[in-house]
Structures are given as C-alpha cells and as structure tokens.
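Have a look at this one.
The other protein chains are all here in position, but one chain of the complex has been omitted.
For chain A:
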Amino acid sequence: MSSLIHARGLVKRFGSFTAVDGIDVDVRPGEAFGFLGPNGAGKSSTMRMIGCVSPPTEGVLEILGMDPRRDGPAIRARLGVCPQLDNLDVELTVRENLTTYARFFGIPRAVARARAAELLDFVQLTERADSQVEPLSGGMKRRLTIARALVNEPDIVLLDEPTTGLDPQARHLVWERLFRLKQQGVTLVLTTHYMDEAEQLCDRLVVMDGGRIVAQDSPRALIERYSTREVVELRFTADDQGSYAEKLSGIAERFEVLPDRILLYVADGDDALAEVHRRELSPASALVRRSSLEDVFLHLTGRTLVD
C-alpha cells in the first residue's frame, strides 16, 4: 500500500450517463499527478469522488488507505480542496475565510489564526488580510482558495483547473506557489486542460477521454511515445492545403492536414524543412518547434470541439 490514492475499475454513473467508465489510478506520495482531458472527459467527476463528496457507482477506491464510502469525513479531514469555481465567502475578510474554514477541521482558534497568517504570507496576500474578499482580483481569490485548501495541512491537495480564467501573471504566480508546495513534499492532484500547466507541474498524468484513460505516463514519456521530437508547421498560400499533401509524402513519420496549415511530425525539423525547400514547395510560412503535450493531447483526444 504505497499509493495515497488507489482506484481500480472506478465507475461513476448519473442515471444512464456514464461520466467515469472504469479507470485505474495510483497516486504516490509526494508526486504531482494530473488529469488531462477535454470538457466532459470525466476529470471533475473523478476529482469529486476522490474528494469524498460523490460516492463511486462501482469499483475500488481507496484514499489514504480508507474507504470513501465509509470514512468520508476522516478522509476529508486530510484533504485540501481547491474547486474549479471559487466558493469563498465574499462578505468575510480574507483572514476570516481562512480562520472560519480551519474551525471546520476542529483546529483551535489560536492555531487557526497563526496558520492563517502563515498561509497569507505564502500566497502573498498579507497586505489584504483584513479587506473583504469581494473586490479582490481573480488571481487573488484563487490564491486565497489555495491557501484555504492548505489550512488543515493536508496530505493531498486536490486542484480542479487551478488556473482557468487567470491572466498570465496570475497563472505563473499560482504555478510557482504550487511548485513550492510540491517541493515541500505535498502530494498534488490536479485537473487541467492547459498543456503547459501539465508540463510545468505534473510528474505523471493520465489523459482522459469519454470517461476512460487513454494514456498515462510522465509528460516527457507521453511526448516520446505519442508524438515525434519535433513538429514542422507549414502554411501554403493556396486555399487547399490538402493539394500539397501528396507532394510532402515521405518527409514525415506522420503528417496532419488542417484547414489552415500542415503539421509534419518529424525527428529533425530542420532536415525536414530543407527537404521541403529542395522539393521547391515554398510555403508562405514555416515553423519548426519541439513537440509538446498539446500534440499528444490532440492526437489522443482528437480535434473535434467538445462543449
């Protein structure tokens, strides 16, 4: 029993709709574990089951060696939860949001006050400690929600899309704080559909689609397995990019024709581009870049828009 979260054949159904369709997951102590997937993939339903506010329909789920069906309150006492939408009390002060929440965990008032001060320092909100939450910016509210999730010194912190809707500065600040937590040995479990976020934070991740896990590994290993080292993006002036497809054959391991550009998945982008020019195909623009998790994600879950 070395994993903090252990799931086998985990299923969540709402009526006839299956949100999570038999997933196996193991989260080890101290790692940052990510659930990736498009909207409706079952990430949030999985997180809610792990957060012990949603009983599994079928399968095995053990958290901290306990059974969420029976030991919900005992497990929740050791979790920190940062939900997708901030549910802070906007009429209380920043500090009161932390101290009142600490009381739900049976933390003595004096300890709660001391911890609130530490956490406000950690999320850089000390100056706003006694102002109301209402006028705070989105990034500040999110940092406060993260601080609130840490008030019980949890063994596992659950973060559901921690940076969705934040501006770049705010996102980087949240990432940096989460990275510090990880360094302190806190186990992080997060959902995201930002690939850069997953690459920045996650040691290991699973890609979910339609309630199932379609791939799992470290970001690096996933890129190696499901994509090539580099990608060449070509744009041609002609309306029909597809007409170039034939002329490009043999250059790439795999290529993808999109309405506005053609992607070549190759080991060496510069070599491939040289070959393109040698065939006198002169694209209007060409970009050589490293393969990213986004390529893996799109490869595995498709380009169809999911709402």
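Operating definition for what follows: a contact is a pair of C-beta atoms (placed from the backbone, for glycine too) under 8 Å apart; a residue touches a chain by one contact, two chains touch by 3 or more; residues count from 1.
Simple rule for what comes next: contacts and distances are computed from a predicted model.
Enquirer: Since a chain is absent, check the UniProt entry for it and pick the matching name: "Transport permease protein", "Non-ribosomal peptide synthetase", "Cytochrome c oxidase subunit 2" or "L-lactate dehydrogenase complex protein LldG".
Expert: Matching the unshown chain against "Transport permease protein", "Non-ribosomal peptide synthetase", "Cytochrome c oxidase subunit 2" or "L-lactate dehydrogenase complex protein LldG" yields "Transport permease protein".
Enquirer: In the full complex, which of A:58, A:91, A:167 or A:253 touches the chain missing from this view?
Expert: Checking each option in A:58, A:91, A:167 or A:253, the one touching the absent chain turns out to be A:91.
Enquirer: For the chain left off this view, which of A:53, A:111 or A:221 is in contact with it?
Expert: Answer from the full complex: A:53 touches the omitted chain.
Enquirer: Out of A:34, A:83 or A:283, point to the residue that touches the absent chain in the complete complex.
Expert: Considering all chains, including the one not shown, the answer is A:83.
Enquirer: Take the complete complex as the reference. Which residues in chain A touch the chain that isn't displayed?
Expert: Touching the missing chain: residues 14, 48, 51, 53-55, 72-74, 76-77, 79, 81, 83, 85, 87-92, 96, 99-101, 103-106, 152.
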